[in-house]
Structure formats: C-alpha cells, structure tokens
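Note that one protein chain is taken out, while the other chains of the complex remain in position.
Right, subunit A next:
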Amino acid sequence: MATLPKTVRRGSRAPAAPRRGVRGGSREAVVLLAFVLVPFAIEMFWTFWPALNSVYISLTRWDGIAPPEFVGLDNFTRMASDETFRTALGNTVLWLVLFGGLSVLGGLALALLLDRPRRGIGIYRAIFFLPVVFSMVVTALVWRMIYQPEGVLNSLLTAVGLEDRARIWLGEPETALYALLLPALWRQVGYVMVLFLAGLKTVDPLLHEAAKMDGATAVDRFRYVTLPQLRPISTVVLAVTVIDALRSFDIVWALTKGGPYHSSELLSTYQFSTGVLGSQLGYGSALAVVIFALTIGTIIVYLVRSLREEEAA
C-alpha cells in the first residue's frame, strides 16, 4: 500500500516537470516511454496491422490459396448490385434504429422506475440485469425453445385461442428479424438500465426539491432537471449502444444464421459467411471494411456533435 501513492505521484509529476525528468530521472522517462510504446506496438501489431491488411485484401480477389489478384474497387462496386448486401445493409440500419432506440428508451424507463428506494428494489434490479450475465449463446438456446414450432410462444397463443396467430417465428422471412430483436433487447435493456441508474445517482436531489417547490410537474422535472444531468452518461450509453448494435452477431448466428434466405442477414453475419466460412476473402474483407467505416462514422459524428454541445454549454 505504501508504494502506491509514490508511484502515482511520480507518474503524475513527470509530464508536468519534464526538466526534472531529464536531469534526475532518465530512468523514469524510459519507463514512461515503455508504457506508451509497448502497448502501442502491441496494438499496432494485433489490431491496426490486421485491419490495414484487410483493407488491402478488400482490393483483391483471393480464395486463400492462390496468390491474390489485385482488382481495385471491384469488390465495392459489386456490393451495389448485390441484393443480399442491400438486404443486410437495410437490416443493419433497421437493427441500429430499433435495437438502439428501444434499448435506450426501455433502459431509461426501467432506470427511472427502479431508481427510487423501496422494498425489494435490489431484487427487481437484479432480475432485469440477469440477462446481461448470461452468455448470448445460452440466451439463444432459451429463445430457440420459445420460438420453436411447438414451443412456448405458440403453445401460449394456442392456449388463449389465438392459434391462427401461431407461426414459425424464426423460419419465416416476415418475422425472423423481429424475433431476433426481442432476445437482443431483452439483454441490452438491462445493461442500459444499469448505466442510467449510475447516471441517476449523480442527479442532485436538491434540484428536484427546488423544482417541486416552484411548482414543476413530474414531467417538467424529468425534462428540465433529470435529462440535462444525464447528458454525460447518455454519451456513453449511445456510444455503447451503437457499437453493440453494429457488432450484433452472436444472437443472429445462433438462431437463424441470417436465414431464411438472407431475410435476417446483418452485415456482420453476411461478412462472416462470405469471408470466413466461404472462400471469398476479398469480398468478405470489403464487407468488413464497410462495417468498420459505418461504426467509426456513426461514433465520430456523435462524438463531434456532443463535444460541440459541451463546448457551447
């Protein structure tokens, strides 16, 4: 315990007093440099280098065995005429909107409901957070049983006399994507709820009291007191949600593999079945590049916007 503050002090002082570092602690400078360079080198090698490589592969036609053949932007122009790609892109956008929107709304609503202390509140929070703990593949197994032709959902519908509404939820193109959305939301809502609960803890109760004294209604207080103070956590929630939405893969792969006939295909599953399971490494890499651009693009746009707002405030 005694050494901890010392290290912290040293580390925090070094950049503030560079001259001292040169004279008395060149060893410290070396350590600091190593702390920067080593993770940087590892990151370069394990993350950026493969990413750059896949950008290069996306410009080739390659089956993994024969030497790759450089084809320029052919793989990207091919996407324009690829109906499956268009379906996957449309589904991904739909997924981003529905998964992102509903999980943020649902998570916020749950957080507001479960924020106030009352009897057994911990149990309710735990119940809603529980799905986050399960592995997505286990979740998928459970939902498979629910969605089966003779599964829980159809049995329930039949029991209440709605047997004409029973269908093969994962096997029909009209319902497959939405049937996948539900378990994904079931999990994400709990996660977003926890983030917002943490955010709500920072809301000053005095402000609420003051607003109440001034005659503000519950809606007003939510709109003008709670929401503005949730702004920092909202940035985190949105970034996390966008990333989670665009990288959604496991639930889809475990339940439908993008089927039936690509109707529940997301860009991530299409990329996997083309570039990893199939042998079209060039086209698969081009798809990966598109997913990367989409994710980075969405996040940069959002971050720039929220930084500007912060500066303005």
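The criterion applied here is as follows: contacts are C-beta pairs under 8 Å (C-beta built on N, C-alpha and C of every residue); 3 or more make two chains touch, one makes a residue touch a chain; residues count from 1.
Assume contacts and distances are computed from a predicted model.
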Among "Extracellular solute-binding protein", "Cation acetate symporter", "Phosphoribosylformylglycinamidine synthase subunit PurQ" or "cytochrome-c oxidase", UniProt-listed name of the chain not shown: "Extracellular solute-binding protein"
Of A:84, A:158 or A:295, the one touching the omitted chain in the full complex: A:84
Residue of A:170, A:185 or A:200 in touch with the missing chain, whole complex considered: A:170
Identified contact with the non-displayed chain, of A:41, A:73, A:121 or A:138: A:41
Touching residues on subunit A - with respect to the absent chain: 7, 27-28, 30-31, 34-35, 37-38, 41-42, 44-45, 49-50, 53, 56-57, 60-68, 78, 82-84, 144, 147-150, 168-173, 256-257, 259-262, 273-274, 276-280
